[in-house]
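Every protein chain except one is present and positioned as in the full complex.
Entry: chain A
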Amino acid sequence: MRGYGATLGLYEPGKGFLYRLPTAVKAAASLGCAVAVIAWRSPSTTAVALVLTVGCLLVGARLSPARLLRMLLPAAPVLGILALYQSLAQGWLRAFVVVGGITACLLAARALTLTTTTQDLLDGVVRLVRPFRSIGADPERFALAVSIMLRSIPYLAGMVVDVRQAARARGLERDPRVVVTPLVLGAVAYAHRTGEALAARGLGDEDDEDDDGP
């Protein structure tokens, strides 16, 4: 788990038109797919969405069909149960609409994260925040918060592993309190240390606010 930061993000280098498309276009298409599938629940919408997303991934990212199926593996149990339930309760057409729609959206979202680097995605969100500056949003502080968050995940995950090992050594691994208490206290302490480090470097504080202690 300590290596999580290195593998954070789902980008895989490759070739195809999806890689060259601007992030905004891909994000809009991916979101549009979710909206379309939820708004128009019909077999034809689902079929079109499925064909489009599968086609885009096969052609635009040059994925093999086997690779495509592997991407759906984590969601397979839920989708399977849902498909079974829907076809028994409401017929196979309804099952196709529901499960096919979810599958299309998962694939569309995956197409975005597969072909866009984490950095590009984050830059895109920060750009998205910029128009809201007038109502008090601050893209720089937002970007800072995101990077602190991403930096903290490996630290916290590593801490969980350590704490769990310690709990196991004492035979207490079945007690969630023993595992989680040090994690949460450690997280708060870590946040304070990070905050002090930021303040020492003049980051994260309001410009018009002087930084004297209480």
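As a working rule, a contact is a pair of C-beta atoms (placed from the backbone, for glycine too) under 8 Å apart; a residue touches a chain by one contact, two chains touch by 3 or more; residues count from 1.
Operating definition for what follows: contacts and distances are computed from a predicted model.
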Among "tRNA N6-adenosine threonylcarbamoyltransferase", "Deoxyribose-phosphate aldolase", "Biotin transporter" or "General L-amino acid-binding periplasmic protein AapJ", the UniProt name of the subunit that does not appear here: "Biotin transporter"
Touch residues of chain A, complete complex, unshown partner: 1, 4, 8-10, 27, 30-31, 33-34, 37-38, 41, 74-75, 78, 82, 85-86, 89-90, 94, 97-98, 101-102, 104-110, 112-113, 116, 118, 121-122, 124-125, 136, 141, 144-146, 148-153, 155-157, 160, 173-174, 176-177, 179-181, 183-185, 187-192, 194-196, 198-199, 203-206, 208-209, 211, 213-214
